[in-house]
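All protein chains of the complex are present and in place, except for one that has been dropped.
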């Protein structure tokens, strides 16, 4: 990794000490115009989502909290280095000297890229070894970079919050791998696959940091100015609608109206996933609420009905329920994005606003909103194809016998991979 | 909610795709002048305070952690949608087309509005049903919006961090409701009204995030430039002084000098509450320290003496002690604000600084600092009146028999409202 960085990676003009001269040449009058100040607060929020959000959301299992937060940390730290290289080769290669120029936007994108692999980990939580996770990440990041290049650059699709690129791809990648690694006798360790009281409270830390900072996730790489502003507001609204419907459906579906913590930890977030594409568009405030409303219903319903169905009939064991939180809302988000794009008009966006929002510039100056809608839909198909085909290939690689995966008895148990944790854990 | 948003809510000019044209018309040269960049970092800090701060502070009960963080989440997500509508009608209605224009400042204000209801929840924690909480929030937000309109717009009072508008109102609203919902036989479930070791550590997460981000709370909607800068510094100083006096009083008041975790979790925050009004004024650095010093004493003393007194003689059961953390410091903060405003002078603020800080513009150009001090004091009376009268009305509504409130036996117990949590909770 060090050698590759040494050969290929350099600072971009905004993080290089030549910035003073760059300012003079481009008549930039103030340091505050450095992209760093536009994006750094959102970057840190995204960073928190990746490490604390995903990490703590996965501590809910009673004896796999170390594995949840610890392996999440490992995957993320490994993945973001690899992502800087992979995404750099596709997006930030300077044709003048053949080197990757990195700045704040690259490290946000690396965090996004890692998010795809962490989603996939959600389906496999407790059932794979750290080595398998490294392999999953290595291939996942590589596939992600290619998929992202095709969607964002070849098809020129807009997907600032990654409904397609991150969530749809990551979820189907993980689900396909989980399908191939199906363990028919997993019920043997079923007594460990639940939560205890305090592990559920730990998981709420993850949920809340994901929930709060999702507006930053969807706005982090949106356009300066109104784009970032609007993306944050739309996501905030969709998320708040998801919470209400999740509480309502969770309570209505149970005997005596009791709430299920699994729903609250997960389905409340579905609105953010589904706004990944359309957040920066003029989807309107009530449009955002409708999206959040629908996602809360779909996602809670998924936990109640679809996850047991997938496990029983489709042989897909999905530990965290990523099908409900990422796959379905991701696809929905892509569809919403395509429709919103297809119906965009100059009267709503203004001429300049339309050009800026959809980046109808250069070779894309002739594209119309209707065409853009079609390309958005095509982007969804690419994401699905990469997730499923890529997941199948990586799944078969992970089935090779030398990766040290835990036996069925040892699933969902930290004792296999962590020192001393068994001694200090009282009988629960 | 969706219909109301559809009819009434639109993006403001800084979050609308017409921002490019707005920039040209107003000679704005850079996207960084979008209000988003001035306020978004503070917004996210406030957001963390609302969801993680309040949420985790309320996990301290040994068997009500789900209810503490979960219902906090529900109230907040519901409340902020309703607050956008209610506050919008009073503050952001565009007379040209009768629609509410929303941007970053509106969503910060919605979070503030929700804070008032969450404070009230603190007095009722463990004793009310989720449906009662929704009713409390619905009326609480509505009352808040009217009260805020009278204080900030009719009386033209300055209250950027909401000592009056948020804390005084919220605390007396909650205390009055708690008084009306008094449960004489609550001691039956008293064995559940304490904490366990790890639930106290969870609560410290809430305390620390509230404590750290309070400078953002008090500066989030202060004036651009020196106003936000000064509000953050003053709050930071007052909070640090509160911590020292809280540790000192807590230790001095106990036999053998032991510290009480309840004091550390709560009274350390009192300085932030009390700086809600005066933080953006030129209160001086030592003024901030004095305020924090006094509040730490008052608040810790409240937990030691006043809360037991209120419960025994006034029949007010205040689970989290909001009288000590919000009511008394809020009133003190309003008084400090009135005095600081009344004694403001051009020699201290400069001419322009005085006009900007107190917004002596337009129809208020003739107002003097002494008059402003009087109006500040009037604002406090309005907040108190709304809290007590509003709380009485809502309290009687909540006593109606069909809201499904828990029996005395079931208070402070998650088992009534949450699935499965009893099974996994070992005998403690």
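A and B label the chains in the order they appear, each numbered from 1.
In this text, a residue touches a chain if its C-beta (ideal position, glycine included) is under 8 Å from a C-beta of that chain, and two chains touch if they have at least 3 such contacts.
All of these numbers come straight from a predicted model, not from anything done at the bench.
A.B. asks: Looking at the full complex, which residue from B:131, B:146 or B:204 touches the chain that isn't shown here?
C.D. replies: For the chain that is not drawn, the touching residue is B:204.
A.B. asks: I'm checking contacts with the chain that's been left out. Which of B:244, B:297, B:314 or B:392 qualifies?
C.D. replies: Considering the complete complex, B:244 is the one touching the chain left out.
A.B. asks: Considering the whole complex, which of A:78, A:217 or A:281 touches the chain not shown?
C.D. replies: Answer from the full complex: A:78 touches the omitted chain.
A.B. asks: For the chain that's not shown, point to the residue among A:130, A:194, A:257 or A:374 touching it.
C.D. replies: A:130
A.B. asks: If the hidden chain were put back, which of B:8, B:38 or B:90 would touch it?
C.D. replies: Going through B:8, B:38 or B:90 one by one, B:38 is the residue touching the chain not shown.
A.B. asks: In the full complex, which bits of subunit B touch the chain not displayed? Write them out.
C.D. replies: 32-33, 37-38, 41-42, 45, 62, 194-198, 200-201, 204-205, 208-209, 211-213, 215-216, 224-226, 228-230, 232-233, 236-237, 239-241, 243-244, 247, 251, 254, 258-261, 264, 268, 282, 284-286, 289-290, 293, 348-350, 352-354, 356-357, 428
A.B. asks: When the complex is taken as a whole, what residues of subunit A touch the one chain not shown?
C.D. replies: Touching the chain left out of view, subunit A contributes residues 1-3, 5-6, 9-11, 14-21, 23, 30-32, 34-37, 40-41, 44, 47-48, 51-52, 55-56, 59, 65-66, 69-70, 73-74, 77-78, 80-81, 102-104, 107, 130, 198, 202, 205, 416-421, 424-426.
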